[in-house]
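Read through the structure below, which is laid out as structure tokens, and then see the notes.
Here the complex is missing a single protein chain, while all its other protein chains stay put.
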Amino acid sequence: MGLNDDTTTGAGEVALPGGGVSARPDASGGLMGTGGLFGTGGPTFLTTKVDFVVNWARRNSLWPMPFGTACCAIEMMAAAASNFDISRFGMERMSFSPRQADVLICAGRVPYKLAPVLRRIWDQMPQPKWSISMGACASSGGIFDTYTMVQGIDTIIPVDVYIPGCPPRPEGLIYGLMMIQEKVREEQLADHQVNRAEDPLLVGVPRAGDAEVKGLTGPFGNSTRQNRVSGLVQSDRVDRPEDRLP
Amino acid sequence: MATKTVEFAVGRNPELGEQGGVSYAPLHPVDMPEPDLGSEHMLLNIGPQHPATHGVLRLVCELDGETVLKVIPHIGYLHSGFEKLGEYRTWNQIVPLTDRMDYLAPLIYNCAYVMSVEKLMGIEVTERCKVVRVIMMELDRIFGHLLWLGTTAIDVGAFTPFLYAFQQREKIYTLHEALTGARITTSATRVGGMMADIPEGWAEAVRDFANGLPATLDEVNNLLTTNAIHLGRTQDIGIISAEDAINYGFTGPNLRASGVPYDVRKDRPYYDYETYDFDVPLGEHGDCYDRYLVRMEEMVQSLRILHQALDRLPGGPINVEDPRVSLPSKTDCMNDMESMIHHFKLITEGIQAPVGDSWFSVEASKGELGMYVVSDGGSKPVRWRIRPPSFVNLSVIPKLAEGHLMSDLIMINASLDIVLGEIDR
Partner (left out) sequence: MSDDSASGSNAFEGVESGPLPSDAAPAARAGGAGSEAHPSIPALIERFGDAVLHHEVTAGDQVSVIVDAGRVREILEWLKTHADQHYEFLSDLTAVDFGGGRPLQVVYQLWSLAHRRNLRVKAELPLSGLQIDSVEPLWKTADWLEREVYDLFGIEFVGHPDLRRILMPENYAEGHPLRKDFPLRGRFSRAEQTRRALSPNVEDFYTPLEMELGREPQTIELPTRGAGAATPAED
């Protein structure tokens, strides 16, 4: 979790949690004296109350941007329909415009052809924004370790919550959204200057650098056996002799 | 062949409808000379992320005002390499891939794939398996049509049918879950049979569902079939003639809405479909409204098949006794060396299909779904090809939509009942 903190720093760097405090002008002994409503160095009575109210409003009216591509999108629709009804959680309005959305739900597999679209939609969403990677394919490529599939959308955009499953049940999606709500509850406005600022130079740039992509996309499990052990077929590149069964 | 022409509850003028005047609003735009706004055309890009494209379809349109002059569809935004991946998976490992292709009717795809492999291997599945598969396929035909119904209704501005349809779909989800443990990605079939026999009480649950569905269909009928807005949005929109429909490769409800009585279940029967008593609904105009009527009627006919199949569900084993595909029992494995080796070989190598190729097509909810497998005798296919019905159906959209209004393009796209997972594969 918490990859969203990378929003400011982009590829390969480390975010600075809480760095916003030092960036503010030092107002010690200012308006309300020490330890007052606007005290320095940490959360104060007023900022915590404002945080509480703002976060309460935010987390109960998160508007999802459904980026649904495949099977998971159907479960997302099921979550929106009568039996599961995510409007109970303040997600009444599925916002199909990224400009009016708070949470990007990436539901389904994302091929490389779709990756720039996903990135652009993420860039178009205004801060503060969160993202959910729904399902195995969005989170890791799933069973599709093929030439066309992005091996996890966290190489493209930052991800807050990963929901496992193929596809996850609607309850899983709702639980993921509730985790986002938890995350919103703990946000501090004071940190927004740093954590939520966007670098225009990083628009359209994949989140992960080359080394990280390499680390994230290494084959495992069934994917490592990328050879064909079938009688007649010989393919020059991938069919290694030692892999063929007798 | 028993066919049934879908009847129109109302004609062009709703005042003449059976149920009295539905609406006095003019359904045609008022005839008046078009104002000359110059010939400046606009290039409009819809998608790939758009709620009305039913997936990640991208349409580039040339517009003259609101009229669509040219549509260029772009697909491939969900291309996952199914066919390539299939060449690296053993015959049974491909089954889980199939239900991720058409996630709106996964069981039909599970069945179609194993049927093509069984055809290649010369396996005749048991009677019980045949009937269970028919139940599964008809259940998922309803499953697919219900989703189409809900989403299409949203596209013409009616949200309630979506909620009604999903209520019923949740019941099918529950049935899927009882049968396979998964809601969508069922992977229920294996070469030579099923993953498991149907659980106790499942047949009765299917019967309950089949008894409950007509009420919902009636409700949706009341909401849509004579609704003036729905009529205005669908009648005369996206017309294709029977001849063109064949030439363009239309199949399924889309083809039958144009009046061509081609249904794989009737023309090339599999699993004793010829012994079930059901009609093939036919439209006559080939527009969006007829496609709607045909699908609504198909759900009713599927229910008829469901009832008959449930009545005749025979006992007996669900998997074939064929040493090429069926595992020996656990007891045998523990006591008998030969069985142990057999078990080991089937598990580690997978089943081996003979040299050759086979094509098997079934009537999926979208149209004729063909599976073409080529084997070189090994445990993995040389080629696994899916003839995707939506892919071929979608390729007609330029012909259907050009000349209509922008909003009609959305309706036409919806009426084709596409699923991008299977178009792009």
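Letters are used for the chains, namely A and B, taken in the order the chains are written, and counting of residues starts over at 1 for each.
Methods note: a contact is a pair of C-beta atoms (placed from the backbone, for glycine too) under 8 Å apart; a residue touches a chain by one contact, two chains touch by 3 or more.
All figures in this text were calculated on a predicted structure; none of them were measured in a lab.
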item: Options A:Thr69, A:Ser133 or A:Thr146, residue touching the unrepresented chain; value: A:Thr146
item: Hidden partner chain, touching residue among B:Ile239, B:Leu313 or B:Met406; value: B:Ile239
item: For chain B, the residues touching the chain missing from this view; value: 7-13, 16-18, 39, 41-43, 60, 62, 64, 67, 69-70, 72, 75-76, 79, 81, 83-85, 88, 119-122, 235-236, 239, 241, 244, 246-249, 260, 262, 267-268, 285, 287, 322-324, 342, 345-346, 352, 354-359, 361, 368, 370, 372, 374, 376-378, 382-383, 385, 387, 391-392, 395-396, 402-404, 424-425
item: Missing-chain contacts mapped onto chain A; value: 112-113, 115-116, 119, 145-148, 150-151, 155-156, 204-206, 208-211, 213-214, 217, 219, 226, 231-238
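The rule is simple: only the chains that are shown with their structure count from here on.
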item: Whole-Å gap between the CA centroids of chain A and chain B; value: 33
item: Interface residues, chain A side, partner chain B - complex; value: 66-67, 69-71, 73-75, 77-78, 81-83, 94, 96, 108-109, 111, 113-114, 117, 121, 143-144, 146-149, 166-167, 169, 225-233, 245
item: Touch list for chain B against partner chain A, complex; value: 48-51, 55-56, 76-81, 84-85, 87-88, 96-97, 100, 103-104, 147, 150, 162-163, 166-167, 169-170, 173, 183-185, 348-349, 355, 376-382, 420-421, 424
